[in-house]
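For this depiction, one protein chain was excluded, whereas all remaining protein chains were kept in their positions.
Letters A, B and C mark the chains as written, and numbering starts fresh at 1 in each.
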Amino acid sequence: MLVVLKPGTPESAAAGVLTRLRMAGLAVHRTEHDGRVRIAAVGEPGAMDWDDVAKWPAVESVSKLARPFKLASRAFHPHDTVISVGRVAIGGVQLAIMAGPCSVEGEEQVFTIARAVAEAGATVLRGGAYKPRTSPYAFQGLGEEGLKLLRRAADANALAVVSEVMEPQLVGLLARYSDILQVGARNMQNYALLREVGHSDKPVLLKRGLSNTIEEWLLSAEHVMAHGNRQVILCERGIRTFETYTRNTLDLNAVPVVKELSHLPVIVDPSHGTGIRDKVAPMARAAVAAGADGLIIEVHHDPDRALSDGAQSLRPEQFVELVRQIRTIAEVLGRTV
Amino acid sequence: MLVVLKPGTPESAAAGVLTRLRMAGLAVHRTEHDGRVRIAAVGEPGAMDWDDVAKWPAVESVSKLARPFKLASRAFHPHDTVISVGRVAIGGVQLAIMAGPCSVEGEEQVFTIARAVAEAGATVLRGGAYKPRTSPYAFQGLGEEGLKLLRRAADANALAVVSEVMEPQLVGLLARYSDILQVGARNMQNYALLREVGHSDKPVLLKRGLSNTIEEWLLSAEHVMAHGNRQVILCERGIRTFETYTRNTLDLNAVPVVKELSHLPVIVDPSHGTGIRDKVAPMARAAVAAGADGLIIEVHHDPDRALSDGAQSLRPEQFVELVRQIRTIAEVLGRTV
Amino acid sequence: MLVVLKPGTPESAAAGVLTRLRMAGLAVHRTEHDGRVRIAAVGEPGAMDWDDVAKWPAVESVSKLARPFKLASRAFHPHDTVISVGRVAIGGVQLAIMAGPCSVEGEEQVFTIARAVAEAGATVLRGGAYKPRTSPYAFQGLGEEGLKLLRRAADANALAVVSEVMEPQLVGLLARYSDILQVGARNMQNYALLREVGHSDKPVLLKRGLSNTIEEWLLSAEHVMAHGNRQVILCERGIRTFETYTRNTLDLNAVPVVKELSHLPVIVDPSHGTGIRDKVAPMARAAVAAGADGLIIEVHHDPDRALSDGAQSLRPEQFVELVRQIRTIAEVLGRTV
Partner (left out) sequence: MLVVLKPGTPESAAAGVLTRLRMAGLAVHRTEHDGRVRIAAVGEPGAMDWDDVAKWPAVESVSKLARPFKLASRAFHPHDTVISVGRVAIGGVQLAIMAGPCSVEGEEQVFTIARAVAEAGATVLRGGAYKPRTSPYAFQGLGEEGLKLLRRAADANALAVVSEVMEPQLVGLLARYSDILQVGARNMQNYALLREVGHSDKPVLLKRGLSNTIEEWLLSAEHVMAHGNRQVILCERGIRTFETYTRNTLDLNAVPVVKELSHLPVIVDPSHGTGIRDKVAPMARAAVAAGADGLIIEVHHDPDRALSDGAQSLRPEQFVELVRQIRTIAEVLGRTV
């Protein structure tokens, strides 16, 4: 249920409402909008007599949160969530441009790419140190050594870091080196992992699963938020369809749909979404035109020798040109790069 | 096979090559590029000794057309096909903006909408007179009466007309009133219909089937072209996936993929592609940013009372605003509206 | 609306009800069940005062046909429809086994195969004379010549014939040679074709489209039935999914679902459904175990030289063994072969 308090309710009265709801066994979550405290109370709907709650002095209105996701919904939190990381406020006016190699491969590689993407206008450095690989025999990443390189390369270029965490026990380790914890598409419904990143104080970049509906994706965000971490960035990265020419089908419809249903920022990954280098720029432009809050793009200075995903990585000069094009499209929507 | 003649080959020599290939039982199709005649010869590959053909005096090169579509491929026809209809050259620098009601419902409706979309910048009026309906009990369209209204409303506003033809026997009738013959998604592999529009001299707007791959779509264009009509406009309108929030999943990846594989113009239908009014503008912008050659959009002055598809039709003022936004995005790609 | 008359209503009274409904502009369709005349009245729901109709002397009850398909629904026609063709009653206790080559290729081929499948237990000979081909350059079938061969080979072996009709104008020709008119998957929503076979007195075998829901499939059956032809046999032949190992994903769930929603017989095509010869027998057995009313299977005596679909055709001896296995499984469900 959504309980909205009257404007100007003193803090002590608000705290009283929260306590009474909690004592009924409900989990309560609080936000503010238009000068009003808004409380999402989640649990057994029969735990309270809601007609009675509506008559409490501090309460302005009580209504049902109709969607299965509560904290992630616009009904609970009407204005856009903005998540500050390093120099960028994700979900704000400025688009978040995240770029970097698929995998961290070595010092020279990551420093070269970090410098290139920073100069082009990126504010976040991406790079995998732990790689989810379909085959057990493929390169699995450099592990902590890779994280250290990523951190140093980012710091040297005033970039924030986003990197993937694949298992609950590694959340603490990742959080030491990375500013944003990425949950990959294969792990979108790995609830133990969602619980652990939900306990972290680092923002979470949650990729959409290849066969997951938008509602399921928002419910996975809800898992993270229900554990206390409200800094969730959604990332569309392509769904699985019958089409085989592209690696996946980037579902840009998801961008305006998420913006309607949720207050969380949504970015787009055109590199995995298409899997083809020369399709990345058109789809990146399209994502911005559709209203995305940012992009995450694979860039490699020597893609033919990349240890993973070289075929979909942009060369630095292609990335520069792409950022230039995006700048103008962003203006049409009142955004900046 | 693709036979390229030497630059400056006299017409008589070119005609001789064509005749010899034809006499071997091959279907031959001719185009020109960079001052060279290019010939696609289709049929039994063993009909000729191709090593021998390569030595004919007029012949510069002989190569295989590797893709299953031949006439639709860039290998046969390297430069973009531009199709002139009324005031617009589809596939040229100017984007083709087609707009109008889902169904023609009556004189006042179609004239009101035609004027509105023309003023906003559309150059082609869309409108269904024969409607493919999943249910046999739904409104099936006004038929020829609807076509007459559509033609008059278009002429009064200097617009061209695009309207759907659903069966082979009606191609002649449609061609009397409509400048472009639309083949709907459900008929993408209706080969009898493709044959008949292939015999017409009117351009064909070929929608992608809901579950068809890009290769199958281009093969359907090939059916039309093999029957003689090379004026095919491709139209992406959403594919079927597991996602149910949107009516279909508009596959914008298809835009850059088609532009790579084929010389034919490709436009996008965000109205059917999303099925939701307030998602039409974001996806229309995205389509242009992805490189589409145009848009086809449902507009209705009174969508709540539309006989079909009201929920996805833009109001005229929304369409005006959309065209304004698209103008700026088009400039980023060196296009105009 | 569904109007059920009282048991024992005299024919004149029943006719009176039908007339009054017709005069209100409704299309009326009649069937009988449990000694009661049942009338589906389709059209503008406001055409009648239904509370008033419920009080007419002959009327037992009036209710809504909730599903979008009416004539195809169990609500209108509660008992199974049985369609007699040659020696087999499709939808009855005996399973309908249809078998034969993908395409009719010549006299020897079709006679050899017809004899083999008849001896193995088939009652219907399948074979394509007009072939829908994705590529305009592939073998398109022998046309009427093929139909003649098919008819003669069937007659010589006491088999009925099923063959595909691809365009409205050819329905009459097909009906001269074939006992069952097949509408292929690509034409499931070709409404002009559905209308023409709806006007025929030959049973129609309606294949499910590759991306069509079960509801849309039944609505296409409704198109045929609304035009007067109630002899529709549904055929599941695989849908399109992300899986690429098999040509299609045979959706056997559709069998029990259709049996619940509709009274029409449903058969299964494991040849197109899998596209792989050694997967045909397992899926044919599974189809019968799931409750299918029959099978349609490609058989070729020399599959490596077949002009189409050789890779999925059974050899005659494999077909014999398959029918033997099916016989026992059918018994579990109280069916015979």
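For this structure, a couple of remarks:
Just so we're on the same page, a contact is a pair of C-beta atoms (placed from the backbone, for glycine too) under 8 Å apart; a residue touches a chain by one contact, two chains touch by 3 or more.
Quick caveat: nothing in here was measured; it's all calculated off a predicted structure.
Interface note for the absent chain: among C:A14, C:A27, C:A138 or C:V257, the touching residue is C:V257. Touch with the chain omitted from the figure is made, among A:R38, A:H223, A:R247 or A:R285, by A:H223. The chain not shown here is touched by just one of A:H33, A:R133, A:R176 or A:R305, and that residue is A:R133. For the options C:E119, C:E243 or C:E317, the residue in contact with the chain missing from this view is C:E243. Of the listed residues B:S163, B:S200, B:T241 or B:S262, the one in contact with the hidden chain in the full complex is B:T241. Across the interface with the omitted chain, chain C contributes residues 211, 213-215, 239, 241-246, 249-257, 260, 273-274, 278-279, 282-283, 285-291, 325, 328-329, 331-333. For chain A, the list of residues touching the undisplayed chain reads 42-43, 68-70, 132-137, 166-169, 186-187, 189-193, 209-211, 216, 219, 222-223, 226-227, 239-240. Within chain B, the residues in touch with the undisplayed chain are 211, 240-242, 244.
As a working rule, only the chains that are shown with their structure count from here on.
Counting every residue number used by either copy at the chain B-chain C contact, over half are found in both chains.
Computed centre separation for the pair chain B/chain C is 34 angstrom, with centres defined by C-alpha atoms. Chain contacts: chain B has residues 211, 239 touching two or more partner chains.
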